[in-house]
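The following block contains the structure, expressed as C-alpha cells.
Here the complex is missing one protein chain, while the rest keep their positions.
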C-alpha cells in the first residue's frame, strides 16, 4: 500500500465528496491525502467539518485530515472533483493547468470538444482526446476527464451492448431519481413525503446530449456524436439512493427481448479485462423476476457499481422496453470518477 | 333531498368502497341506502365493519347502515360496484339481470363488446350500446356501465382534446402510481419505504387497450377501436394518493406545445354542459410552473375530479410531451363511476 | 364582510405564513390587507413571490397583494406574525410600539413576564397582563400576544381538563413531530426518508417551560408558574403534518382512565362559549380505537383546530398515559394566533 498515488478530493464535505472518501478507503492504488472544501470548512479536521451522511462516520484516516481551501496549493497529482456545476469548471481548469490529473463529476466541461466524457465500459477509446486537450490548452501533465450525469451513466451502460449488437435509433426514457442525487441538504422533506417532483433542472438535457457523446466515436476530427435521439422526462421520487429508469428503444435492426437480455447479461468490457479494482464483475446484471429491479434490493449489487436491468419485453411502439436501475452516488458519481482514474492509471496516463 | 335515488355500494368496506361512501355523502341525486360486503362484515354496522381509512371516520348516516352480504336481495335500483376484478363480473351480471343499473369500477367487463367503458367527458355517446347490451343479454331495465382503470382515466382525459384537435398516432407513457391504487392492505410498507416497484400486474395492458376503446367510436357495427398505439410502463411509488404519468405523443398533425396547452385548458364537455353535480368546472387544469403537477399540491384540485397537466413541451422523438396527474381513487375510481351515473341519470337511463 | 378588520401577515411567504393566508381566506372578522416578507420577495405579487406549498395555490385575493418589506409602514391595526424566532422580537416590539395589535407565533417574547402566552381554551384570563404590558412599555394601543410552540399547544390542551379536575404533578412526554414544523425548506429529505431525527433544537425546553406558564395563574404579582414538572424528548419523524405525543402523567389525586377520558371529551371553554369563528366545537376529541390517533386520519379533525387523544390507560409508573395528536401548523401555529385574535376581539381588546 505504500506506493499508492496521493489524491485530493475537491468538495470533500458534500454528498458526492463523502462517497469519494468512503470508496477510496483502503483503495489499493489511491490514497486520500488532501481534502478540499469551501472556506467555511477550511482549517478544521475533516471529521468535524463534515456532516457525514453516508454511514455511521468517516474513515478514521480521512477524518484526521485538515480541510484545505481551494486557494491552497494541492500536492497530490490526482484530483477527484465533487464540485457543484458552475463552480467546478474554473477550478478544475486551473488545476489541470498546474499539472493535476482531474477526474470530475461536474457538468461544466462534459460536453467540451476536447474533454473525454467517459464510462470505461462504454468508450475507453475516448481517452485519446487527452493528447489534443493538452495540445490545445498548452498543458503538459494535467488533464480533465469527466464522467457523465448519474442518470446518463446507468442508461448508457444498459444501451451500450444493445447499441453494439443491434443499433439504436431512438430511446424514450423516464427517470425516477433518488433524493441523494440533489446532494445535501438538497430536496426539502416537504417535497418528498407523499410526493413526486416531476422536474429536475437541466437533467433531461444532460441525459439527451451526453448519451450521444458517450455512444459516439472519436477520431482525428474529434468527437462524432452518435446518431440516436434520446427523449428524457426526469422526476424525483421519495427514495434515498438508486435511480430507476423506464426505457423504450427503437433498434437499428429487430431483436427479441431474449436476444437483448442475452447481450446485456454477457456484457464485459475493458475494466473487466483489466480487472480494475472498482470494476464490477458483471457491469450489467439482468433480473428475470417481473418486479425487479428495485432500489432497496438492487442498488448495492456489485458494491453499487453495476446497472441492473429487468422487465425486458417488447414495446408496442418501438422494439423493446425495460427498466434499468443503478446507484446514483456510487456508479452514478464518485465510483464513476474512480473507475475512470483506474482505467487511466492502467493505460499509463498517470505516469 | 327526499327524492334521491337509493343506491347500493358493493365492496363498501374496501378502499374504493369507502371513497364511494365519502363522495356520496350529501349527494343531491343519490342516497346510500345499502352497503354490501363479504360475509366477514355482513350483519355488522358499517361504521364498525369498516376499517375506515380515507378520513377521520365514515359519515354518520352510512355508519349506521347494516352491512349486507352479496347473497341478500338488493332493493336499490342503482348499484355502484367497488368489487375486485375476478369476482365483480359474475355478481354484477347477475344484478343487472335483476334489473339493477350497475356502475362498476372493476376490470371484468370493461372490454366486453356490449359494455360501455365510459368517461363522460370523453365518450358520452358510447352510452347507446346499452340498448344492444340489453337486447343481447335479454335484460329489460338493468345494465352495466364501466369506468376505466385509474391510470387510464387521467391519461385519456388529457389525450381527448389533443385527439380531437390534432389526432394522436402513438403515446408512450410511464406511470408513477400511488399506493392507494392497490387498495388496503395492498402494498406492504416494506415495499414502499425508500423504494419503487417497477411493476403492477395487468396495469400496462389495461392502459394500452382501454385507451383505444375510449377514444374509439361506437356505431351500428359496435365499437371501433381508435387507431393509436399506446405503450405503458407502470411503477408504484411511495405516494398515498395521486398517479403521476409522463407522456410523449406522436400527433396526427403537428402542433406547438402552446397549441396543445390551449386545447387542454379550454376543454369542456358534456358533464360541464349538463352541470353534473360531480363534474369539475375545468376537467383539465394546466399548470405553467416548471415543477408541476405534484401529488400533494394537485391531486385535490376540483375536489379530485380534474386531471392536472404540466410541463407541456416538445419531444425530441415525438411531437409533444407532458406530465399528467390525477387523484386515483376519486376521479380515477369512485368519482368516475358516480359521474357516469350522473350522466346516465341526466340522459334518462335511470328512469 | 365589509366591516372586517384589516390585518397584516408578517413572514407571509413562509410555511406558517401560508397557513395564515389560507386560514384567513373568507374569515368573517379579518381581511388580509397586507403581506410582509423579506427584501427578496418585496415588491412582487404575493402569488408569485410565494412558493405556495399548503394546497394547489394561494387564494386569489391574497395572490394579488403586493409583498411589502418589513421597513415599509403597515396600515392594518392587527398583525399576525409568522416570523422566525430571533428576528421576530425586535420587529414585533417596534410594531406594537406603533400601536399594532401583534399576535405572534414566534418564541422570542413567549416567556416575557408581561406577555400573555395564550391558548384561549386554557388561560383566557392571562389576557389581562396586556394592561401591565402597555403600562411598562409605554404603549397605548399596541400589544403583543403570543401563542405557544406547536408541541406545547396540543400537550397543554390535553392537560388542561385533567389539571383542573385532578391536578398534575409530573408529565413525561415524547414527541414525534412532523416535517412542516421546521418550515420550508426545513428538514432535508435525506434526513427523513427511512429515518428519525431524535433532536429538535430548543424544542424540549419550550415544551417544558411554556407548559408551566400556560397552566399557571396571573394576578397582581404577575404570572405564577404552575407547579408541575414536564420532561420532554422531541423527535422528528417522516410525516408532513401532525405532531404525535406520548404522555405519562402523575396526577394530583388518583383518577381512572375512564374518568380522564370523560373530562377530556366533555371539555368546553371560553372559545366555545363565545362561539369564536375558528373555535372547534370539541377542542379535544377522544378516540376509543386502540390504534388512534394517527396523523393521516386525525390531524384534520375540526378543521385542524382540535387535539385528538387516544389510548388513555393506566401507567405502570405514574397514573395515566395517553397519546395526543394535533395539526402543528393549524392549531399548532397559525390557527392558534387567529383564535387568540378572535378571543381578544370578542373581549374588546381590538377596539
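The first chain written gets the first letter, and so on, giving A, B and C; residue counts start at 1 in each chain.
By our rule, a residue touches a chain if its C-beta (ideal position, glycine included) is under 8 Å from a C-beta of that chain, and two chains touch if they have at least 3 such contacts.
As the structure is a computational prediction, the values presented were derived from the model and not from experiment.
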Task = Touching the absent chain in the whole complex: find that residue among C:55, C:77 or C:170.
result = C:170
Ask   = Hey, which of C:152, C:244, C:278 or C:307 is the one touching the hidden chain?
value = C:244
Inquiry  = Take the complete complex as the reference. Which residues in subunit A touch the chain that isn't displayed?
reply    = 53, 55-56, 193-194, 240, 296-298, 300-301
Inquiry  = Which parts of subunit B face the unshown chain closely enough to count as touching?
reply    = 15, 53, 179-180, 184-194, 238-240
Note = Had the left-out chain been drawn, it would touch subunit C at residues 170, 172, 174, 176, 191, 194-199, 201, 208, 229-231, 233, 235, 237-240, 244, 246, 248, 290-296, 310-311, 315-318, 321, 323, 325
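The rule we apply is simple: only the chains that are shown with their structure count from here on.
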Query = Which integer distance in Å separates the CA centroid of subunit A from that of subunit B?
reply = 42
Query = How many angstrom lie between the CA centroids of subunit A and subunit C, rounded to a whole number?
reply = 47
Note = Touching at least 2 other chains, the residues of subunit B are 194, 240, 296-297
